[in-house]
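Report on one structure; see the data block that follows.
Heads up, one of the protein chains got dropped from this complex, but the rest are sitting where they should.
Naming follows writing order (A and B), and every chain is counted from residue 1.
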Amino acid sequence: MSISSLPAEGTAHASAPPVTVHEERQRQSRLSLAMVSPSVAVLLIWMAVPLAMTIYFSLIRYNLLYPGDNDFVGLENYYFFLTDEGFTAGMTNTLLLVCSVLLISVVVGVLIAVLVDTSFWGRGIVRVLLISPFFIMPTVSALVWKNLLLHPVSGVFAAVWRFFGAEPIDWFATYPMEAIILIVSWQWVPFAVLLLMTAMQSLDQEQKDAARLDGAGPVAIFWHITLPHLARPIAVVVMIETIFLLSIFAEIFTTTGGGPGYETTNLAYLIYSQALLQFDVGLASAGGLVAVLLANIAAFILIRMIGKNLTDKG
Amino acid sequence: MKQRLIPSLLVSSMALASLGAQAATVTIGTVNNGDMIRMQELSGAFEQAHPDIKLEWVVLEENVLRQRLTTDIATGGGQFDVMTIGMYEAPIWGKKGWLAPMDNLPADYDLADIFPSVRNGLSSEGTLYGLPFYSESSMTYYRTDLFEAAGLSMPEQPSWDQVRDFAKALHKPAQEQYGICLRGKAGWGENMALVSAMSNAFGARWFDEQWKPEFNGSAWKDTISFYVDLLGNYGPPGASSNGFNENLALFNSGKCAIWVDATVAGSFVTDASQSKVTDKVGFALAPQQVTTKGAGWLWSWGLAIPASSDAKDAAKAFATWATSKEYSQLVADKFGIAAMPPGSRASTYANAEYMAAAPFAAKTLESMDRADPDDSTLKPSPYTGIQFAAIPEFQSIATQVGKLVSGALAGSMTVDEALSSSQSVTEREMKRARYYQ
Partner (left out) sequence: MLTLKQGRQLQTVLLGTLAWLVALTIFFPIFWMILTSFKTEIDAFATPPQLFFTPTLENYLHIDARSDYFHFAWNSVVVSFGSTLLGMLLAVPAAYSMAFFETKRTKSTLLWMLSTKMLPPVGVLVPIYLIFKDFGLLDTKFGLVLIYTLINLPIMVWMVYTYFKEIPKDILEAARLDGATALQEIYRVLLPISKGGLASTVLLSLILSWNEAFWSLNLTASSAAPLTALVASYSSPEGLFWAKLSAVSTLACAPILIFGWLSQKQLVRGLSFGAVK
């Protein structure tokens, strides 16, 4: 960008007849279109091309293992996907996983954010420790939890259980979904903490002090001052985490493989197993489209519920 | 500074990627099993002998590798020049014309030295598509010290009933000693390999002559009930998520009394650097029940060259080197003679030094001899393969059935539920593949 052109243009502006409001508006809207269009265009291509191919694949018989046999089959793939034994389980598990992790990360996140808002020795280090899990690769965190912590023979949890004289729990067989929720929450609570911690810093201290002078207890302050202040950041946490949680995959792939049975199969994993374990591209494409549809419905409901908090300035 | 540095790095790294066209680059996709890691370590010797060939390695765990290779070969992606594939893929992919035939091999390669069953398993209609890196059957590992202390003795080929009685007697969970370790992790190459071989011994088969599954029959019900009962009651905690590797770790750390798994583990359980039980392991054939047919499986990891490779000659040079007698000798010199790649070459088993150094070799050879993929079920079946059926649909079917069996093992469904779901899943897939309406 050349700065030398600035004065010249400046003079040109000054000597030119005053720009009408109408022209100015037109110029602006052209400009704004030019600026927003690269992003919209690449995202449009990114979305449209694979989407078109996916729709096409979902209507033909296409298995990677026996190609060259791509008859048009109409809606057969959709029929097989929707009647798959794993489909109902996949729906329920997706919902269960998203909701539980959201609940946990919001509740625990708020509590931790409030806790570290008071000043104490080593607060900086505590903060660093608290947000660290967010930097860890999902695959790595799943591997660490599975092999080092939850392993029923040599894991840390098993040792703790034995120390108290209890029989170690075989997490991935007995409580598979709970274990997955634990691992995923471990990664996403720090994200909530990060956001809510930031928000806490802008909480008006004077307001709190005034309330305290009026005789309000800590619970009342939390309920009537802190929580309303956090409403907006909470909405942001919910929105962003939902996007990522809907397609949780690496953690399930590394730990339970969707099992035992279908107990930890969510929609993303179900589609994975059709695409890359059964190599049935037609079926997986149909599944992908069904998942997009469901995700958009979920997003629509979500935005209806918390959307005000996101786009309007409160 | 930062802003300028990054694009220039980006450009230079892209330029680098397009370099190196004159020397043939061979990209090898392989599994992260112990024998393959050794191959990677020793490959320097090959590169020295062939200065014009540069090797690139993609080492991944089995499941990830399989999905990676299948996507690439089926779409003609051409990312790999040597693929590590098994007896299941080689004939199917070869028949489709995806693989380059392994013909015109050098005379000193001595193809006749390779076991016929292994050669056949990696061929389709008489054409060889993969060179066997190592091959395996399955057998029974047991702890001689525990058996002796309990006054038990393991027969040459136990029955599953006997195995259960032994496991019951030796199961002492309070001391972290478990009666039996078996594969429980879902997957067609994991629990279903064991369960299929076991079902053969119980007289079951995957399909009848009309390609109808038989999960609603009594033979399968006996198999799965027995398996769930045995492993659930006398197995380690977490059995439903244990595969080959997890069980190997358990056995090596002295926590299993009996383990039925691949013969290739023989060299690991007797290797002092990773096993605490080296001198306390006994070997027996894989258990029988109503029949000995198909009781032990047959598998071979072979090196194959995709038809889409642009460096076929260099790739073939590598594949022949890595499966040659010369390579076996190199392994013997570097890692000890017991570490030679097992199961593929008759000359390995004719080597008295190897037979003396490898206590598991005799049983491995016997198991390999007994395994016959063409005749592995009590009742006649339309497919080849012992622990699998060599049809493209099998992978999909066994993946789903494997999940159901592990569900039954973990107790999240009953054996009957798992079997009736398996029946309907399999029928669905076979209908989808137009075997029948």
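We take it that a contact is a pair of C-beta atoms (placed from the backbone, for glycine too) under 8 Å apart; a residue touches a chain by one contact, two chains touch by 3 or more.
Since the structure is predicted, the reported quantities are computational estimates derived from the model, not experimental observations.
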Taking the complete complex into account, tell me which visible chains touch the one left out. A, B
Have a look at B:Ala249, B:Leu298 or B:Leu365 and name the one touching the chain we're not showing. B:Ala249
Have a look at A:Leu96, A:Val126 or A:Ala216 and name the one touching the chain we're not showing. A:Val126
Can you say which of B:Glu47, B:Glu176 or B:Glu326 touches the chain missing from this structure? B:Glu176
Given A:Leu65, A:Ile180 or A:Ala291, the correct residue touching the omitted chain is A:Ala291
Considering the entire assembly, which residues of chain B contact the chain that has been omitted? 3, 6-7, 9-10, 13-14, 17, 27, 29, 32-34, 37, 40-41, 56-61, 64, 67-68, 71, 75-80, 176, 243-246, 248-249, 252-253, 268, 274, 276
Of the residues in chain A, which ones touch the absent chain? 1, 6, 9-10, 13-14, 28-29, 31-33, 35-36, 38-40, 42-43, 46-47, 49-51, 53-54, 57, 64, 112, 115-116, 118-123, 125-141, 143-145, 147-149, 153-156, 158-159, 162-163, 186, 189-190, 194-195, 197-199, 202, 229, 232-233, 235-236, 239-240, 243, 246-247, 249-250, 254, 267-268, 271-272, 275-276, 281, 284-285, 287-289, 291-292, 295-296, 299, 303, 311, 313-314
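Basically, only the chains that are shown with their structure count from here on.
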Separation of the C-alpha centres, chain A versus chain B, in whole Å, is 38
Touching chain A in the complex, chain B uses residues 63, 67, 70-71, 74-75, 92, 96, 176, 185-187, 236-241, 250, 255, 392-393, 395-396, 399-400, 403-404, 406-413, 418, 421, 424-425, 428, 432-433
Given the complex, residues on chain A that touch chain B span 63-67, 80, 85, 151-153, 168, 170, 172-174, 176, 255-263, 273, 276-280
